[in-house]
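Omission of a single protein chain aside, the complex is shown with its protein chains in their original locations.
The first chain written gets the first letter, and so on, giving A and B; residue counts start at 1 in each chain.
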Amino acid sequence: MCLGIPGRIIEMADDAGLPVGTVDFGGVRREVCLSYVADEVGVGDYVVVHVGFAISKVDEEEAKRTFEVLREMSQLDELEWMADLADAAEGVSP
Amino acid sequence: MSATSTLRSSALQGVACPTPVVDHAKVLLGHGSGGKLSAQLLRDRFLPRFGNRYLEALGDGARVPVEGTEIVVSTDTFVVSPLEFPGGNIGHLAVHGTVNDLAMMGAVPRYLSAGFVLEEGLDMAVLDRVLDAMAETAAACGVEIVTGDTKVVDRGKADGLYVNTTGVGFLSEAFRPSPDLARPGDSILVSGPLGRHGMAIMAVREGLSFDADIESDTASLSPLVTSLRESVGEGVRCLRDATRGGLASALNEIASASGVGVELAGSVPVPPPVEAACEMLGLDPLYVANEGVMVAFVAPEAEARALAAMRAHPVGEHATKVGRVVPEHPGMVVLRTALGGTRVVDMLPGDQLPRIC
Partner (left out) sequence: MKYLSEYRDPDMARALVDRIRRSATRRWTLMEVCGGQTHTIVKQGIHEVLGEAVEMIHGPGCPVCVTPLEQIDRALHLAARPDVIFTSFGDMLRVPGSECDLLAIKARGGNVRVVYSPLDAVEIARKNPDKEVVFFAVGFETTAPANAMAVWRARELGVENFSVLVSHVTVPPAMVAILEDPENRVQGFLAAGHVCTIMGWEEYEPLAERYRVPIVVTGFEPLDILEGIWMAIRQLEDGRHEVENQYVRSVRREGNRSAQKLVTTVFELVDRGWRGIGTIPGSGLGLRSEFAPYDAERKFGLEGIRAEESRDCHAGEVLKGQLKPYECPAFGGLCTPERPLGAPMVSSEGACAAYYNFGRMKAGTVTAS
């Protein structure tokens, strides 16, 4: 379940008491109900949207931090692999 | 299906299906989606009654002998709703669609007929726009609409307007692409980015509407085919326009007809707004309809020439290789994922449905 994708709020409005906004998903725009994130978002923020409702604000700091950790991990692997290769070339078992 | 259902038939009065789902006592929308149900309808109901070797080849058009030469005849019926959508209207589709079917058989399109079913109450202004589109498009494609028919039906039928176009095209010597000619080693090319038409329509459908920079890609593929004929000739094995059912269906049909396997590389070209719209609705661009994109199976040594031939035209400027033909898993289309895994890209039973899962 739970097809939810991130998009950027480009406009916010009120539809007869319901907080709504226009969210841009990489070039596609749709009206989204912002009731569940109303207190924490503004134009320019990213939200995760499921069936036309924003269910969370994307924590961009956390996202960046953990992505960097992931990226470092993949690069470390490359270094380890190269070290293994170098060892093998010298006849040292990894 | 359950024979032990305790469902009270009175609760479903008038709706209880007398036969199990498998036998389809009624025509379903899925029968028109270009997927497995469509194939089944054709195989089980049409072919046994109309069967002849021209029809059985199941090409985009039929190649028939005429006085010592061969021509191609093709027909297509257009029932799109809404009639007008970003990038065009049903008129553009009606001309391009049949022109492209003829071109996929290697023919130069020459003449079209146009049959209309109009709904009582249709705005004349809408009809005018459709007819203008057809006239303009036919002229641009170098075809003439030489005969036609018009019927009007009661309000509530025909979704405004249905149109059928039937076309005739002439074949050159020795250029006979056909869905059963693909061979292991062949390169698989697409002429442009995928999913524009289907998503342009989705964007304006009630209940799913969204705002997007997506326009239908409706276009004639005939100039690309002419260039392919001139620079590659016999090296072109199969051509298919990736209409309903998308690229996935076109590939499955050719894999099946030729008895070969298809292997797709990790990614196929999809414009960013199409990708975004597909993500939002949970749709796979491989199955979304196109109206101006074709897939070409060519001999491997002709790959570079074929790409150059297509890229020389605006409609083909983003032509690219997407895969190759393999001897393994005949009839199946497989995609190698970026991780090195494999995913079978099967025909869908019916239309692709937006999902929440």
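One rule holds for everything that comes next: a contact is a pair of C-beta atoms (placed from the backbone, for glycine too) under 8 Å apart; a residue touches a chain by one contact, two chains touch by 3 or more.
Bear in mind the structure is a predicted one, so any value in this text is a computation, not a measurement.
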Chain not shown: contacting residue from B:81, B:147 or B:342: B:342
Interface residues of subunit A (partner: the chain not displayed): 1-6, 8, 16-18, 25-26, 33, 35-39, 46, 48, 50-53, 55-56, 58-60, 62-63, 66-67, 70-71, 73-75, 77-78
Where the unshown chain meets subunit B, residue by residue: 1-2, 4-8, 11-12, 14-17, 20-22, 26-30, 36-37, 40, 206-208, 210, 252, 255-256, 266, 272, 275-276, 279-282, 328-332, 334, 337-344, 346-347, 349-350, 353-357
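Note that only the chains that are shown with their structure count from here on.
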Distance from the mean Cα position of subunit B to that of subunit A, given in whole angstrom: 35
Interfacial residue positions of subunit B with respect to subunit A in the complex: 203, 209-214, 272-273, 275-277, 279-280, 282, 355-357
Residues of subunit A defined as touching subunit B within the complex: 1-3, 5, 22, 25-30, 49-51
